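Note that one protein chain is taken out, while the other chains of the complex remain in position.
As written, the chain order gives the labels A and B, with residue 1 at the start of each chain.
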Amino acid sequence: MTSTTLANPSAARVAQRGNVWGRRFLIAAAWLIFTLFLLLPLYVVVNEALKQGLGTFFTSILEPDALSALKLTLIAVGISVPLNVVFGVAAAWCVSKYDFKGKSLLVTLIDLPFSVSPVIAGLIYVLMFGAQGWFGPWLQDHDIQIVFAVPGIVLATIFVTVPFVARELIPLMQEQGTQEEEAARLLGANGWQMFWHVTLPNIKWGLIYGVVLCTARAMGEFGAVSVVSGHIRGMTNTLPLHVEILYNEYNHVAAFSVASLLLALAIFILLLKQWSESRINRLKASAAEE
Amino acid sequence: MSRRISPVIPGFGLTLGYTLFYLSLLVLIPLAAMFIKTTQLSWDEFIAIISAPRVLAALKLSFVTALIAALINGVIGTLLAWVLVRYKFPGRKIIEAMIDLPFALPTAVAGIALTALYTPTGLIGQFADSLGFKVAYTPLGISLALTFVTLPFVVRTLQPVLADIPREVEEAATCLGAKPLQVIRYVLLPALLPAWLTGFSLAFARGIGEYGSVIFIAGNMPMKTEILPLLIMVKLDQYDYAGATAIGVLMLVVSFILLLFINLLQRRISTTS
């Protein structure tokens, strides 16, 4: 291929020159799209939040209901993410290290929550655990509350975030194959030692990447959580639901203040993601050099 | 593709078992509950519910707005992916990092921000208003909200594929006398199409189901700007559980078919590469 390029250098240069303008145009278009579609909404959030100054901003996000919403959001994230990490590793393990019948169906099922409408994700838990649902009477008799309480919110959050870790790990682990693990086994490592010392270090950046995406979605889920929440102030409101409530209470500035808190968290998560991604790329590059 | 049944590696039973257990408990059984709930309806009743004019209008709206959003993303997403992979320019890293923002930003926040932006008093809404058309509370507004929420899909699926096509291939084609359009038609398009379709379908599937960002900007008018997920909520709030689940089942079947389609595409990508 290189020889073809060298055989006709002037044509390449002409093509290059023609490309300069096209290139400038495309870059400008990318910036325009980026500004219009992504930066402008962010600007609106921050601008509305700071309309009445920093003081109002801080009182809005430090007020007890906002803090309890933050706590509930952290609880939902704290439970759903570790569970989905364990699931994601197990699912990626059996999908990527073995061949079996029905594998593509399994992968489709793992992906399913990704494209199920969040409203349905909430609805199914109401159908299962609501007072009129399958287990409703039994749960009532035993005084266990799932929907309209924290467990329901956690369940809905888990549902919408099921695929994230598995989705990141499956292609990564498929690419890595099984040789290193086999070698470890031959050298006498048991299953857990092999996993802990060989597999985990190999997939850790991919895993962190998956965790980051999973956390972002768990933190921001609205539709599914809204169906099972019951909207009790200070009890079953997550941060996104709290934003909605404030928005509905003539409390524009507070709503956008809490929204910008979520925005800041989102940007923090993106930075984490960028960092883990650059580590993955570096690992890949060094692997390629070897 | 070096996958084989490896007797040396342990944990098949454990991991597959756990995967199936977890999926069944959290995803499959609850989804089955919805299907079973609809069996309370006879087939005719089910058809009557999903073919009611209001449901059909919502179905059409959800499909058309999601399709428009996916198409817009198909164009601007391709452009962004191309620029990010092929060019080095000031601010590239910022755009690269921020592309995923719609995934990381809670949809409710996106919803109120976009509404504030597009209502006749908002920054863009003012401008649109002076040109004599409305954005918020119209299907156009819904499409724009969906475009925002699904923006990363096409970009993120195209990027790795684009990065894998060596630039020399295009240069070679150009040197051999191919015109730019021919390069696109014969070199880039075949290589990119499966990935593009994957990103497109993911965006489309997500768009049909999206709720949080849309309800603020939609207008929620029956027959006009009422999306399918909202109609489920409305049915539910009228104690019409069977009706809500019937629409739910309809949506679920649609998304399952889309996903199968995506997975088939991805298998084609991996066999061709």
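Quick note on the criterion: a residue touches a chain if its C-beta (ideal position, glycine included) is under 8 Å from a C-beta of that chain, and two chains touch if they have at least 3 such contacts.
What we mean here is this: contacts and distances are computed from a predicted model.
Engineer: Which choice in "proton-translocating NAD(P)(+) transhydrogenase", "Fe-S cluster assembly protein SufD", "Sulfate transport system substrate-binding protein" or "Acyl carrier protein" gives the name that UniProt lists for the one chain left out?
Structural biologist: Not shown, but named in UniProt as "Sulfate transport system substrate-binding protein".
Engineer: One chain isn't shown here. Among B:Ile142, B:Val234 or B:Leu259, which residue touches it?
Structural biologist: Answer from the full complex: B:Val234 touches the omitted chain.
Engineer: With respect to the chain omitted from the figure, which of A:Leu32, A:Leu67 or A:Ile232 is a touching residue?
Structural biologist: For the chain that is not drawn, the touching residue is A:Ile232.
Engineer: Which is it among A:Arg23, A:Lys103 or A:Lys204 that touches the chain not included here?
Structural biologist: Going through A:Arg23, A:Lys103 or A:Lys204 one by one, A:Lys204 is the residue touching the chain not shown.
Engineer: On chain B, where is the contact patch with the chain that was removed from view?
Structural biologist: 52-54, 115, 119-121, 136-137, 215, 219-223, 226, 230, 233-234, 236-240, 243
Engineer: By the contact criterion defined above, which parts of chain A meet the unshown chain? Give residue numbers in ascending order.
Structural biologist: Interface with the chain not displayed, on the chain A side: 71, 74-75, 78-79, 81-83, 85, 126, 129-133, 136, 139-140, 143, 145, 147-148, 150, 196, 200-201, 204, 208, 211, 230-235, 245, 247-250, 252.
Criterion: only the chains that are shown with their structure count from here on.
Engineer: Please report how many Å separate the Cα centroid of chain A from that of chain B, as a whole number.
Structural biologist: 15
Engineer: So in the complex, the part of chain A that touches chain B is made up of which residues?
Structural biologist: Against chain B, chain A makes touches at 1-2, 4-5, 7-8, 11-12, 15, 18, 23, 26-27, 29-31, 33-34, 37-42, 44-45, 48, 86-87, 90-91, 93-100, 104, 106-120, 123-128, 132-134, 155, 158-159, 162, 174, 177-178, 181-182, 185-186, 191, 194-195, 213, 216-217, 219-223, 226-227, 239-241, 243-244, 247, 255-256, 259, 262-263, 266-267, 269-271, 273-274.
Engineer: For chain B, which residues count as touching chain A in their complex?
Structural biologist: 2-6, 8-12, 14-16, 18-20, 22-23, 26-31, 33-34, 37, 76, 79-80, 82-84, 87, 89, 91, 95-114, 116-117, 122-124, 147-148, 151, 166, 168-169, 171-172, 174-177, 180, 202, 205-206, 208-212, 228-230, 232-233, 236, 241, 244-245, 248, 251-252, 255-256, 258-260, 262-263, 267
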